[in-house]
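Have a look at this one before I ask anything.
Just one protein chain is left out here, and the rest sit where they should.
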Amino acid sequence: MSNLDQVFVTLLHWVVGLVPASLQPWVSTLVIILAIMTVFGTCFALTTILERKILGRMQNRYGPNRVGPCGLFQPVADGIKMLTKEDIVPFSSDQVVHFLAPLVLTIPIWLAFAVIPFGRNMTAIDLNAGLLFFFAIGSASELAVFMAGWAGQNKYSLLGAMRAVAQMISYEVPLVLAAVPVVMLAGSLSLNDIVQAQSGYIAGGLPRWNVLTPWGLAAFIMFLIAATAESNRSPFDLPEGESEIIAGYLTEYSGFKYALFFLGEYMGLFAITSLAVTLFLGGWHAPLPVLEWLPSWFWFGLKFSALIFGFIWIRATLPRLRLDQMLSLAWKFLVPLALLNLLAAAVWHWSGQCRLFPGSMAVRWLVCAAILVFPGIRLGRSLNGLSATPRQYRYAK
Amino acid sequence: MLGSGIIRGMIETGRNFVGSYFVKDRLTTVQYPEEKLAPQENARTIPFLVYDGDDAAAGLRCTACTICEQECPPKCIYIIKDKAKKPDFVGKMQLFPAVFDIDISVCMSCGICAEVCPFESIKMDQVFTLSSDTRFGSLLLHKEQLAKSNDYFRKIHPTDATAIDAERAETKSKAEAKARAAAAAPAAPAVPAAPTKAVTP
Amino acid sequence: MQTLEQLKVRLETAVPGARIEIVPNGSPANQPSLLIDREHGRAVAKFLRDDSDLRFDYASNATGVDWPEKTIKEKIKTRKIVDGVEKEVEEVVEKKTAAYLEAVYHLYSMALGHGPLVIRLRTENRSDKVTLPSLTPIWRSCEFQEREIFDLFGIVFEGHGDLRRILMWDEFTDHPMRKDYVDPDDYEYEPTPHDRVLERARLHYPPEATA
Partner (left out) sequence: MNGLTDKTALNPGAARVTLDHDLLEVAMGPHHPSTHGVFRMNLVLDGETVVRLKPVFGYLHRNHEKIGESNNYLGSIPYTDRLDYICSMTNNWAYVLSVEKLAGISVPERAEYIRVIVAELTRLFNHTCQVGFLLQDMGALGTPLMYAFREREKILDLFESLSGARMMHNYMRFGGCRCDFPAGWVERARSVVAHYPTFLDQFEALLSGNEILKVRTQKVGVLPAALAINAGITGPMLRASGVNYDIRKVDKYGVYDRFDFSVPMGEHGDVYDRYMMRILEMRETLKILNQAISTLPEGPILDPKAKLRNLRPKAGEAYGRIEAPKGELGFYLISDGGPNPYRYRIRPPSLINLTILEDMCLGHTVADVVVILGSVDIVLGEVDR
C-alpha cells in the first residue's frame, strides 16, 4: 500500500533520475514548484466554481451550470473574461504602486506552500523553523492591500484600505497566539515534527490530533476565526464590504490585476487552511488505524476540502461585523482567551507528566476546559453588550 | 450560549443546502430557454386586434370608434378612419380603420384599451419576446401586424374568449331573428312604408 | 373634536387678531378647511399642536395649490329699467377671481386619534417672491414637504432653516407645478406624433415637410 502513498515521491525521483547529476537539485525543485502550482492552480479554479455552486444551492438556486458539464468550465470562461477585460488605471492614481500591489500580494503567498507537509515525506522544504517562515510570509499581504487601497485615489478604496490594515494586523496576533500551544506541546517549529507529534492513536481508537485536546479545540476555533479575518472572508469582509464601500480596496482594479487579487485572496485562504490542517487536524494522518491503507495525501486533501466547505458555509449565512465590533472581538476576546489557552496547554502537559490526577484523561479534560469555558462565556457576554433577556413586544388591540 | 444564534443560522442554511438536492419545493429555478413557464391565463403584454374568419382585412372587428385612442393614458394608439363601410358580424354597416398603429415602445401594457373597447375588438396578447434592432421602425406595429385571429384569442384567453363568443353568437341570433321578423312583417300589413332614406344606424 | 365653527371661535379667542374663515368643500368627503391669515399662521398652528384637548401633533400632508386668475361669468339679479318698465333681469357679469398660491396642511392627532383638520395659508399674489410662515419649527414633518412646495410652486417659507430645491436641480429657475408653466422644448423624434405632441414636433420638421 505504501507505493500508492509514495506515488508522487517515486515519480519525482524517476524524473530527477533522467537528468545528469549536476542539474538534479535544480530539476527537483523545479518539478516540485510546478507540481504545487498546478495542484493549487486547479484548486483555485475549482474553488471559484464550487463556491458559487454551493452558495447557490444554499440559496435554493443552481449556480453556474451553462459553461461545460454542470458549469465546470466556468473558471476558464472567467479567466478569459478577466484577461480580455480592459485594465483601467485611474489617471490620478499612483501608477507604480497601483501596478505593484497585486504582485506584492500574490507572489509571497505562493512561497507559503513551501513548508506545508502535503503527505508522508511530501514537503517541499522541511525547514526546522517552518511555522515562523509561514507567518513571516503571511504578513506581506497587509502591505499589498494597503498599497492597493492607497493607490486608487478613491475615497471608498481609502476607507477599504484603512479597514484592511486595522483588521489584518489585529488578527495576526490571535492567529500566532493560537499556534503557540501547538509549538509548545510539539516542542519544535518544524511542521513535519508537529505532524509527527500528532501521529499514533490513543487506546487504538482516537487519533492523537491536537484538536481532540481541550486546548487544541479552543486554539482551533480561535485559529479559524482569525484565519477568516486574515483572508477577508465573510463575517470579516469589511475591506471589500460590497454594500458599504462598493468594493473597498478592489474598487479601482479591473481586468487582469483584479484576477490577480482574486487569485491572491484564494491562495491566502488555501495557505491558512492547509496550515490549520497541519497544526490541529493531524496533517496527513488517517483518523482511524483501520483507514491507514488510504494514501496520506488523500487525507490531507479531505480535511482541506472540509475546511473550505466550512468557510463557504459561513459565507452563506453570516452578515458582516462592524469595524469597532471586529476590532473589539480581536483584542478583547480572542487575545485574552489565546493567552489563557497557553495556561490550559501548560496545565494539560503538566498534569499528563506527573500522574497527579487519578483516572487522568476525563479529569484533565474537565480542568483544562473549565479554565477556558467560564472566562470565555463571561468575557463574551460582557463584550457584545447584548441584553441577556430577549426583547418583549407589546401588542395593541 | 454565546454562539447559539449563529449555529442555528448555519443549521438553517445547511438544511437548505441538503434540501435543494431532495426537496422539490426548495429548488424553484426554471431554466428559461430549455424549460418555459406556461403564462398565467390572464397575463397581458401588448394589445392586438381580433378578426373573425380567416381574412384579416374583412373580419376585423374594430369599428374605428377611437374610444381606446382617447382613453389610452400614454397616448400610443393612432387611428385614421376609412371613408368606406363594411358590414359587421350582425350585418350592420360599420366604419373600419384605414390606419391603426400602436407604438409598443410607448405602450405600458396597462390593458385600459381592452377594458373600454365596446366591440371586443382589442385584446391583450401574451407574447413578450418583442425586442428589435431598430429603435423606431419595428416598434411601431401597424394594423396588419396587430391583427390576430379569434382562434388565437381563444387559445391564449380561453374563458374570456368563450364568454365573448357566446355573447356574440346570441346577439347575432337575436339580430337574425329580428331581421327575419322584419322581413316577414312587411309582407303581412302591406302598409306603404314612407320612402325613408337608407337607414344608417 | 368639535365642529369647525366652535374651533374657529376657540382659535380666534386663543390667538388674538387671527382672521380665520371656513372654506366649504363641495365633495361628499365633507372636509371643509380653515383659511388662516399669514401673519398669525404660525401662532395658530402652535396653539393647535399644544392645546390640551386638540393636540394636533401630526401634520400628515403639506402641499401647494396654484389658483391662477380666472374670469368667471356670474348671473346676478339687478333691477333695470327695460323699455320703461322696472323689471328683475338676469345679467351676466364678467368677474376676475383673486389669484394666489396656497399651502394646505392636513393635521391629525395621534394622541387623541381624531381626523383631518385642513388648514390653508394663502399668499397675496402669484409673483415670484411670495412668502408664507413656515410650519417646520412646529411640525418637523413639513420640512421636506415645504421644500417641495418651494421647489414646485415657488412659495418662499420664512423660518424654514434649510429651504432648498428638493426635487429639481439647484440651477433650475422655473416652478413646474404652476398652471402657467411652459414645458421646455426638449424635442425628441417620435414615430407617431399626434395632437399636442404633433404641434410641438412640427416646429422641428424641416420647412418643406410641414407643407
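So that you can tell them apart, the chains are marked A, B and C in the order they are listed, and the count of residues begins at 1 in each.
The criterion applied here is as follows: a residue touches a chain if its C-beta (ideal position, glycine included) is under 8 Å from a C-beta of that chain, and two chains touch if they have at least 3 such contacts.
Keep in mind that what you see is a predicted model, and the values were worked out from it rather than measured.
Novice: Kindly name the visible chains that come into contact with the excluded chain.
Specialist: Taking every chain of the complex into account, the missing one touches A, B, C.
Novice: Of A:R61, A:K332 or A:H349, which one is in contact with the hidden chain?
Specialist: Answer from the full complex: A:R61 touches the omitted chain.
Novice: Which candidate, A:Q74, A:T106, A:S231 or A:T317, sits in contact with the chain we can't see?
Specialist: Checking the options A:Q74, A:T106, A:S231 or A:T317, the one contacting the hidden chain is A:T317.
Novice: Extract the touching residues of chain A with respect to the undisplayed chain.
Specialist: With respect to the unshown chain, the touching residues of chain A are 55, 58-61, 155-156, 158-159, 162, 234-235, 237-238, 241-246, 315-325, 384-387, 391, 393-397.
Novice: Touching the hidden chain in the full complex, which residues of chain C are there? Just list them.
Specialist: Within chain C, the residues touching the omitted chain are 25-29, 31, 57-61, 63, 65-66, 104, 106, 110, 113, 115-116, 118, 136-137, 139-145, 152, 161-162, 165-169, 176-177, 181.
Novice: In the complete complex, the non-displayed chain touches which residues of chain B?
Specialist: Its contact residues with the unshown chain are 2-6, 8-9, 11-13, 16, 28, 40-44, 67, 71-73, 108-112, 115-116, 124, 159.
Note that only the chains that are shown with their structure count from here on.
Novice: I'd like the Å distance between the centres of chain A and chain B, where a centre is the mean of that chain's Cα atoms.
Specialist: Chain centres of chain A and chain B, defined by C-alpha means, are spaced 61 Å apart.
Novice: Which integer distance in Å separates the CA centroid of chain A from that of chain C?
Specialist: The mean C-alpha positions of chain A and chain C differ by 67 Å.
Novice: Quick one: in the complex, what on chain A touches chain B?
Specialist: 54, 57-62, 313-314, 316-318, 376-377, 380-381
Novice: Can you name the residues of chain B that touch chain A in the complex?
Specialist: Its residues touching chain A are 1-2, 6, 9-10, 12-14, 16-17, 20-21, 26-29, 31.
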